[in-house]
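There's a structure below that I have some questions on.
Of the protein chains in this complex, all but one are displayed in their positions.
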Amino acid sequence: MSEVRVVILGASGYTGAELVRLLAGHPRVRIVALTADRKAGQPFGAVFPHLAGLDLPDLVTVDQVDWSAADFVFCGLPHGTTQEIIAGLPAHLKICDLSADFRLADPALYADIYGHPHRAVDLQAEAVYGLSELARAAVASARLVANPGCYPTASLLPLMPLLGRGLIDPADITIDAKSGVTGAGRAAKEGSLHAEVSEGFHAYAIASHRHGPEIDQLLSRAAGGVVTAGFTPHLVPMNRGILATTYVRLAEGVDADGLRGALAETYDGSPFVRVLPPGQAPHTRHVRGANLCLIGVFADRRPGRAILVSAIDNLVKGASGQAIQNMNLMLGLPETLGLEQPPLFP
Amino acid sequence: MSEVRVVILGASGYTGAELVRLLAGHPRVRIVALTADRKAGQPFGAVFPHLAGLDLPDLVTVDQVDWSAADFVFCGLPHGTTQEIIAGLPAHLKICDLSADFRLADPALYADIYGHPHRAVDLQAEAVYGLSELARAAVASARLVANPGCYPTASLLPLMPLLGRGLIDPADITIDAKSGVTGAGRAAKEGSLHAEVSEGFHAYAIASHRHGPEIDQLLSRAAGGVVTAGFTPHLVPMNRGILATTYVRLAEGVDADGLRGALAETYDGSPFVRVLPPGQAPHTRHVRGANLCLIGVFADRRPGRAILVSAIDNLVKGASGQAIQNMNLMLGLPETLGLEQPPLFP
Amino acid sequence: MSEVRVVILGASGYTGAELVRLLAGHPRVRIVALTADRKAGQPFGAVFPHLAGLDLPDLVTVDQVDWSAADFVFCGLPHGTTQEIIAGLPAHLKICDLSADFRLADPALYADIYGHPHRAVDLQAEAVYGLSELARAAVASARLVANPGCYPTASLLPLMPLLGRGLIDPADITIDAKSGVTGAGRAAKEGSLHAEVSEGFHAYAIASHRHGPEIDQLLSRAAGGVVTAGFTPHLVPMNRGILATTYVRLAEGVDADGLRGALAETYDGSPFVRVLPPGQAPHTRHVRGANLCLIGVFADRRPGRAILVSAIDNLVKGASGQAIQNMNLMLGLPETLGLEQPPLFP
Partner (left out) sequence: MSEVRVVILGASGYTGAELVRLLAGHPRVRIVALTADRKAGQPFGAVFPHLAGLDLPDLVTVDQVDWSAADFVFCGLPHGTTQEIIAGLPAHLKICDLSADFRLADPALYADIYGHPHRAVDLQAEAVYGLSELARAAVASARLVANPGCYPTASLLPLMPLLGRGLIDPADITIDAKSGVTGAGRAAKEGSLHAEVSEGFHAYAIASHRHGPEIDQLLSRAAGGVVTAGFTPHLVPMNRGILATTYVRLAEGVDADGLRGALAETYDGSPFVRVLPPGQAPHTRHVRGANLCLIGVFADRRPGRAILVSAIDNLVKGASGQAIQNMNLMLGLPETLGLEQPPLFP
């Protein structure tokens, strides 16, 4: 296959723009269709002027897409609207879905959290949860990948290997997570206004955020038993970035250095996950625009405990970058293709 | 006493400016001297143009102050330089010290944390830790008050009453704290530059911040036994505000509502501490510029645990506002005098 | 009159909140009604939690206001909806209107700019344009004051006295103005989102902003002839503040010092307008939250020209603060009552 013909559904949001920005530098991809039902007919550059210089098709409705001329679909539609559309796609297409629709393996849990029955239960069974570094083989053979949420990506990359090796206590995990405002999307909401976000800080959806059950599902898988983690999201007055500060209790005989070593071993050969040397703390600004996850490990002030700090760009490793990483895996391309850009700082 | 003649030592920093801003509206105070050794001779409005409209004395050196014409001293000098200056002040002066110099009751702990022996051990024994709401009587009769640190203020107001009543487990307290950049003062440091702070987020001084032992000292006092809390500070890309998200384990038979009720009872009659109704989360932007602490209490996702969220303006309730509150108490004035301004939002 | 009973129409926007914040410190005012049609029934603190500590009536609809128990009305309704409501108010009420509805003296110009005929032409004839410092007598005897726009306030305070004295060329005035995002109000618009405003800068409504004709009207009045000024607004990634940089050609024999002297003379005795000494440039951060206008005057690089730089807080001197200043004048109260708070910085 000399060229991958890509369709992006729901291209008028920030994750759509990031897919386009990153794919513009992907040597094997051509974007053949971009959809945005309410903005159909507009040039993409009218919606995102920073990308006006690229040679792109105009926005169309989903109905107008010629599927026979496509190989791969990124689906960035709002949560809940995705299931039926994906269920109706021709079988020759491979799909990476950036919504939450196929992330929860248990349809009953989905119904409970999202408030309506799952509309594509068969597909749900087929979907692979695409936390790339920890699911390479499954992603590589998948037709439908559920791209992980942004908070789960930041939280799971440090936690899952430690749980899998029994190095931390599954009953005592507290994730204090902080996100930039693009996590809320481009919808015009009072709570996302500059005047309501800048120069202030708060926690939201305390103990009730939808990413909590998503995190639990994967932690449970890694631990081989039911795990419920503490999880509190906060809104940082910035656009991009998630930092998760995770408090763990160490297994008998383990210390912070042991955790760091285990993570370094796990991610050896994973170019997008960097375990930092002792004493070095991750900043979100050091991953801005890049498909990276930085992880720092620290001894707690209290014996027997440690602190994991992880940083990602929520729109890249937490969404569009990881989606392209998954596409590369699904298509047998080098994992880093199109994702080599260094971060932009300041 | 019809008029309190106030001296501010170290008036060229942000806490100095806040003292001046707030005292400008205090009906019983006249500022008689402002010191800033390296800027002596300058009008205060040259250092802080936003306050140029006030009728203030020019900056002088500490040596130039006429102590006989003063009643009360706020000391905002850098940590470590304060002890000897305060030790040398005439006995008729009452003093509120905003530095860390008199906060740690144990001189050995001070020497350990701050790297040199305490130079005024006798005064240390006399100093009262001025967390106003929880130490009114002691503050009222004190000659020297050690004004609490900003992180300790935000952390201790929710925690101490709960520990004092045995409602939470003293062995399982994790404080994840986030501060605006004015906590680092006005010194020109690379890490405080706009380009290094804005549009990013990180944790710093992980498990090693000097406010950790200060917090432990007070928690231990409240619990009646040695307490070591988890404490991780983070830098928020904003100027003012601290939000502390504190994870606690509940005592047998207690729930989040019980914690909220106990806090509401404790702070009934305390106009500057507001316990929010269930479901309402504090924002730092709702206390900006005001001497307030907002506290929210939430059930954790995990049974037997709860989350305390507290918000202050680090320069006001976390520094200059609480210092004025303490002055009011020390002088027998109404506690709220000069501190009634509502927050500024947006 | 021992107490002024105040009604605020349209209290759920930022200018409404600022009126409430400032009036909370006004010793002669009691707020008796706050309206917000779509949020009627809610406590004011639910809409603006930073003001939850004040003793305020709940929000009501305009229909529910008991006008017989009111003395003064601030009208902060959206442009265009205001005329008929004000026309229907009982005659005993004095009114300060913060909308644009009564600012343009010529109803034909109004219809042209705002796209519909003026609906209260008689009232328009009666309304006084309330640029306080330059219209004290007219404001003092007015029943209805049209509070100036934010850009006009920042632009006119330096320009009108200079035009009035013939010190600058009315044919060569260029106003390059920059505003924080609260000028766009609290409405949820994509263009006001944090992600669309922060970390960027642009000009908007170039040569077509509605404040252009408002500025021209007053400049023409001052110059005694038709004046059309250049006027370009820009959006600054901040919440509060307007800075206007105005380029003028000097009259024969006049220099920048002459302009500064004339302005200093004009505003001698006006506590809210400060003409800065040579070389000192106004910052919006030095007026944040305060009813101030700072003006700096500079020689241009080009002979025969000068640069005027003026700074206000768009929500205070550019809206709610000047409205209270006008109320004070209309009621014969001291002009500064309730407006003495110093700015908040940082």
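Chains here go by letter, A, B and C, matching the order in which they are written, and residues are numbered from 1 within each.
To be clear about the criterion, a contact is a pair of C-beta atoms (placed from the backbone, for glycine too) under 8 Å apart; a residue touches a chain by one contact, two chains touch by 3 or more.
This structure is a prediction, so every number in the text was calculated from the model and none was measured.
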{"item": "Hidden partner chain, touching residue among A:7, A:292 or A:323", "value": "A:292"}
{"item": "Option from C:238, C:262 or C:275 whose C-beta touches the chain left out", "value": "C:238"}
{"item": "Selected from A:117, A:224 or A:346 as touching the chain missing from the view", "value": "A:346"}
{"item": "Listed residues C:103, C:186, C:283 or C:317, member touching the removed chain", "value": "C:283"}
{"item": "Option from B:161, B:237 or B:342 whose C-beta touches the chain left out", "value": "B:237"}
{"item": "Subunit A residues touching the omitted chain (full complex)", "value": "14, 17, 21, 24-25, 48-54, 182, 198-199, 239-240, 271, 274, 280, 283, 285-290, 292, 340-346"}
{"item": "Absent chain, residues of subunit C that touch it", "value": "174, 176, 178, 180, 195-196, 198-204, 206-207, 212, 228-232, 234, 236-241, 243, 245, 247, 281-286, 288, 296, 298-302, 305, 307, 309, 311, 346"}
{"item": "Absent-chain interface as seen on subunit B, which is shown", "value": "14, 181-182, 186, 188-190, 192-199, 237-239"}
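The criterion applied here is as follows: only the chains that are shown with their structure count from here on.
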{"item": "Distance-to-centre winner among chains (Cα means, whole assembly as reference)", "value": "B"}
{"item": "Separation of mean Cα positions, subunit C and subunit A [Å, integer]", "value": "46"}
{"item": "Centre-of-Cα separation between subunit C and subunit B, whole angstrom", "value": "37"}
{"item": "Geometric centre distance via CA averages, subunit B-subunit A, whole Å", "value": "39"}
{"item": "Of all residues in subunit B, the ones touching two or more other chains", "value": "198-199, 239-240, 283, 285-286, 288, 346"}
